[in-house]
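With one protein chain withheld, the remaining protein chains of the complex are depicted in position.
So that you can tell them apart, the chains are marked A and B in the order they are listed, and the count of residues begins at 1 in each.
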Amino acid sequence: MKKERIARWIVIILVLTAIGVPLGSWWLSRAQGTQIEIHARMPENGGWSIDTIQAKVGQPIHLRLTSDDVVHGFALGKSDMESWLSIFPGEYVETTLVFEHPGKYIFYCTRWCGLNHWRMHGEIIVTGEGDPIPGDSLPLFLQYNIDIDAPHYAENIPSSPPSVERGSRFSDRLPNYAIDKQTYFLTSPEGLWLKLRSEPSLSDLSDMDIWDIVRWIWDRQNSSNSQSLGFKLFMALASAAHGESGRGDGVMARGLPVMDHSNMGSGLVRPPDFTDPHVLLSASPAILEGKIIRGGMGTGMPSWGSILSRDQIHSIIDYLYTIAWESIK
Amino acid sequence: MPMESLPYKTTPTNWKRWAWVIPYAGLALLILFIPLPLPFHAPQDRLLRIEASSFQFTPGEIQINPGDRVTIELVSTDVVHGFSLDAYGFELKADPGQTATGTFIADQAGVFRFRCSVACGNLHPFMIGKLQIGPNLLFFRGIALGLLAISAALISVRNVSRGTT
Partner (left out) sequence: MTRLDLTRSPRALALLRSRWPQFLLRAITLAGFIFTILAGLMGSVVGSHNFAIIFVWIAWWTALKLAFIPFGGRSWCSICPIPMPGEWLQNGGILQPRGSMGIGLGKRWPKVLRGTWIQAGGFLLIGLFGALTLTSAKITAIVLLFILVLALALSLVFERRSFCNYLCPIGGFSGLYAQAGPVELRVKDTDICAAHIEKTCYTACPWGQYPLALKSSANCGLCMECLRVCPSENIAVNLRPWGSDLGPKTKHRIDEAFLGLVMLASALVDSAIFLGPWGQLKSAAYNIGSPDWFLFAGAFLITALGILPGLYVGATWAANRFGSTNASLRKSLAHYSQVLVPLGLMVWIAFTISFAFVKFGYVLPVVTDPLGWGWNLLGLTKSAGVGETTSFSLVLQVAMLTVGLFWSSRVALRISETIRQAAPLIAFSSLFTMAMLWLLVG
């Protein structure tokens, strides 16, 4: 009977070990939890397991991120692309965040994880002493009371690709307003072309010469750095919907109806075709900025105002115009 | 009884009965491994656009010829997927909206599976496609081996000398 008792103890000890290891370490990790473990899941499966995080000014929070299904990303709203994290299924990535200002911060998923990817965001509520988060300036369309939903379609477009280089030859003949930053922001390329076309001092120039000038002005207003950052942001965040070439045929949107006036406001539609010069040449940076900040009001275009910084949005706009210019055949 | 003598029931094995095994094994190896000439096709450049969605590749079955220069455009349509081709060590990963492109020369003939290389959900381990490069010789070798197996079975049983009428 002694052997029987030894055998029983062996079974009991082994089984208790098998139960104790997972339960014990689970309990330990709970008890001394200095980290916040967040599971990323597709929005259909619940999105972020924690979508509101509380923090104190100046006190670091340690996040331990993992994914339960597909590849996701993690970024704070308005943060640089370099700080974006990728979250791989079953693997852990850790990050520590410290906040200087009290207020509400956004975090969001940066890698497309299905049709509802853009819904995947959460908040970090930071409390404590300090100046509030510096706010963005008022969007241009609000400052200048522009209706960004008014239909626009350029009546005039260049008959051949305009050239920055040719446009620069006329730079000393331009009226002052033409190279003004504010003019650039509030005027569409077509609008500026019409304005310059009606300038008596430029009446000797051909239509194409004027387009060269507009192209040169647009190029002056944004740097190639900004364009390439805009390109990266567009590819990461937008191309799955707008298409890699901007044609509006992204993999997430290609099955949707084409937007026209009959289905305005009646649900999801395909994004506009940026490679059609009529579309972007009739839109001012202020309109594009407004659309990006506010979103598409039911078309499926999310609101980016709290997710992207104003500079990031302007980079994207800079990049968008290069699509339009380069699509002119 | 001596305890160490292991066998307890032995009828002397008639090894001659199994002599046929040697030529048959040789034949089987020959069928499996003999190099066969492949029909020649002038190599061509091929552009294959493959869409990856959970949990399939479209197209999932592709046929090309040996020597072809293959450019794969991998387009993910829902979440991040990958494309990893057996035996070629060729891999692509694509986010939705960011087509991944890569080129390789199809210098090995046969049927190769390609599989998703980025975890993309429960069925990810079984997200598989098939790339056939030239004729599927292994399949035909398999059929020939099957015929050989049946004839081997006939021989093995005939040699057992059971009366077959």
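The criterion applied here is as follows: contacts are C-beta pairs under 8 Å (C-beta built on N, C-alpha and C of every residue); 3 or more make two chains touch, one makes a residue touch a chain.
Not measured: the values here are computed from a predicted model.
For the options A:L14, A:V98, A:I125 or A:V258, the residue in contact with the chain missing from this view is A:L14.
Of the residues in chain A, those that touch the hidden partner chain are 3-4, 7-8, 10-11, 14-15, 17-19, 21-23, 25-26, 29, 64, 66-69, 89-92. Contact between chain B and the absent chain runs through residues 3-11, 13, 28, 32, 53, 55-58, 60-61, 82, 84, 86-87, 91, 110-113, 115, 117, 119, 122-130, 136, 138-139, 141-143, 145-146, 148-150, 152-154, 156-157, 160, 162, 164-165.
Note that only the chains that are shown with their structure count from here on.
By the touch criterion given at the top, residues 42, 69-71, 88-90, 111-115, 235-236, 238-241, 243-244, 250-252 of chain A touch chain B in their complex.
Across the complex, chain B meets chain A through its residues 51, 54, 75-80, 95-99, 118-122.
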